[in-house]
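The structure that follows is given in the form of structure tokens.
Removed: one protein chain of the complex. Kept in place: all other protein chains.
Showing subunit A:
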Amino acid sequence: MTTGQAATPPGAAARARAATVTAVRAAGAHDVVSLRVPDAEPWGRCRPGQFVVVPVGPGAGSVLPEVHWVAGVHGDPVHGTTVELLLPVDRGTEPGEEWRLLGPMGRGFAPPAQPVPVLLVGHEGGAVPLRWLAEQLRDRGCPVHVLLSASDPELHLDLVHLRRYARSVVLALPEDLPAALERLLDDPAVDPAVVYAAAPRPVLREVAVAGLGRQRVVRVAALDLEAPVVCGTGLCGSCDLEVGDGAEGSGGVLRPCLEGPVVPGELLVDGPTR
């Protein structure tokens, strides 16, 4: 049993698309990299939580592709469409580089139908989708609260940007995250109707348990791009997540890079801890 259909419909991710790095701007431990892409489609429909795969030629040495969250898409009639990524500084990205991209891949975060308060929970570089999501939700009138954890304050993601869009940004050490999460969920001044999370799986499970236990809607990006990703295209199975009735191999299997990465928090609560 698998849990669902591929999130990218046939043809949508089919072509490798050309992109040119037009700007690289420092943002803490990351570079904000702007890529000019020739077509507005399908980028115009891209959502936070979707990602791109940068194929490599193994003959040139590297045997696995790069997989990155989409950190923003901007378009205007004069400059065309620009895709933003947050890449580690040590990647050494330079303006003028020509790339091939597969994507946008996967299923992103859907905004709530009403402008309700929301809580975004992230961990270190895994929080990239939340940076763009905060922007979009604030533009829809949602009061946005952010909870970020990091083992080193230097590893928090682009706080200047997040503080511009969020009503509150709470920072925590990983071990303090569960308590901070419960405080925010129970705080009447926050009172989130929806909790969005992008973090490693153990954090996602904590968020799902705490949020669902309080009858909040929970949506999580179940792909951890901070951990090594083998393919990002659904072929290898290294990102598989067992969900459902638990025993090894007998329950459902979710393949986040193919069927997600954004999935209801309920899927993580029922599965065994991995």
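Definition applied: a residue touches a chain if its C-beta (ideal position, glycine included) is under 8 Å from a C-beta of that chain, and two chains touch if they have at least 3 such contacts; residues count from 1.
Throughout what follows, contacts and distances are computed from a predicted model.
> Identify the UniProt protein name of the omitted chain, choosing among "Pyridine nucleotide-disulphide oxidoreductase", "Branched-chain amino acid ABC transporter permease", "4Fe-4S ferredoxin" or "Dihydroorotate dehydrogenase".
The chain we cannot see is recorded in UniProt as "Dihydroorotate dehydrogenase".
> Among A:102, A:121 or A:150, exactly one should touch the missing chain; which is it?
The one listed residue touching the chain not shown is A:102.
> In the complete assembly, which of A:155, A:253 or A:269 touches the absent chain?
Of these options, the touching residue for the absent chain is A:253.
> For subunit A, which residues touch the unseen chain?
Counting over the whole complex, subunit A touches the hidden chain at residues 1-2, 6, 8-16, 55-59, 61-65, 102, 228, 230-231, 233-238, 240, 247-250, 252-253, 255, 258.
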